[in-house]
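Can you keep this structure in mind? I'll have questions shortly.
One protein chain omitted, others in place.
== chain A ==
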Amino acid sequence: MEYSESMILFPLVLPFLTALLCLFLVRRIFAQHFISILGSLALMVCAIFLLIEVEEQGMLVTQVAGWEAPFGITMVIDMFSAIMIAISAFVGFVVNIYSLQDIRNKRKYFGYFTYFHFLIMGVNGAFIAGDIFNLYVWFEVMLIASFVLLAIGNGKEQLIGTVKYTLLSFIASAFLLIGVGMIYGISGSLNMADIALYFQQNCNDPLITVAAMLFLLPFAIKSALFPVYFWLPASYPAPPIAVTALFSGLLTKVGVYALLRCFTLLFIHDVEYTHTILLVAAGLTMLSGVLGAASKKGMRTILSFHIISQIGYMVLGLGLFTPLAIAGAVFYIIHNILAKTNLFLITGVVEKIKGSSRLEEIGGLYKNFPLLSLLFLIAALSLAGIPPLSGFWAKFILIKAGFEVESYFVIVIAIITGLLTLFSMTKIWIYAFWGESKSVNKHDLISNESSLFRQQWRLVLPVLLMATATLFIGLYPTHLMKYASLAAEQLMDPSIYIQKVLGK
């Protein structure tokens, strides 16, 4: 493939086309499966190509419809965006395979795959937007698709969760829009590079800090930071597990992406103030998330609370605000997307076997399903940060960065959180995998491992793929670290971004 500037837009065009074809074939499920998988595969190829291209050229920029920056809509892919697009394409592909089996036909008739790909389009759009209003619009695209995915199928629990999620998202969007308006009022521009340039030259304007806070709140709500995380455990456990896995992998991480982007490019005039707030929020998020998980008894709710505490680690990297810490945050995002999505996928498999994932109702999985247990252990120990798995390296880099700037308080919190994460994972292990074999029905719905692999291979294959990726990152962390530090280098030096977009 030859690189051309329009290729930057392929992460938007491909999911759109896939969603469109799925909409045309909404009554023909097999055709939908085929197109959906093909579309995700094409997106993954495209993402890898873009990653290689970014590594060569540093940063890719395009102006939509040929309108020059700062007047038109700019799309930018830097190293960080490229990594995020690649990982979300991978997660999209894997969850897509999982959905073939996990999602009931009724939901597919209502256009599950269409919204699935619209969600991925929204996520990719947020990753490559170089314009704050455009960022807001992509957030909306993503949110509307996610509302439908949450509510589709019409369960009572689902609708309760969706109402909470929708309401809070709308509040967040309103604040974001006010923030965008305010920045436009201050700087007279919506282009991120142009705004960054203006803020550099007028860094004494107190309104900039107000705008920063107006941006912090919505992104905090969307990425589930303390104290605005309560919507997440209320809504995530309700929908089918494939949807939960996709959301846990992508949605909150887009919030973290937006935080990282805005608080390294735009709001760096008063790091002392803004990033201390981030640091405190990160510490409290880690602790409150993991304590919430410790008190719960269902696998879905425990994992949902862990999403929150893991978000704390990523924001911790941003709060420390050194190149190493940012690289650690990027590394952490990748590790967490893989490990957390995989844990949810495994929860889905457990539910298929036992009929439930509530810890008091199940047990003894290890006896008949040793390989599945091993896969769970890889993901769980990686999440807790046991060497040599990916989570260890992610936490190690962040804690090292914390020592370098001597913020010992958050390091202590990070380590305690790690221990408590291990505690929750052990809890799941002891209740669900060890102990006497019990299940909701008299017998397991699937009797042994070979029939699991034969009948439900579309559920097991994604788990295997994810576990392999986690293992690979754990055993060869330098590969990912190379990309992460490149990304951090670009993020910490906004002048590269400004130069590439505006040409000055």
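Please note the rule applied: contacts are C-beta pairs under 8 Å (C-beta built on N, C-alpha and C of every residue); 3 or more make two chains touch, one makes a residue touch a chain; residues count from 1.
The criterion applied here is as follows: contacts and distances are computed from a predicted model.
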In UniProt, the chain not displayed here, chosen among "ABC transporter permease", "CotJB protein", "CotJC" or "Na+/H+ antiporter subunit B", goes by "Na+/H+ antiporter subunit B"
Given A:L17, A:A31 or A:I496, the correct residue touching the omitted chain is A:L17
Out of A:S6, A:Q57 or A:S447, the sole contact with the unshown chain comes from A:S6
Chain A residues touching the chain left out here are 4-6, 9, 13, 16-17, 20, 23-24, 26, 62-66, 111
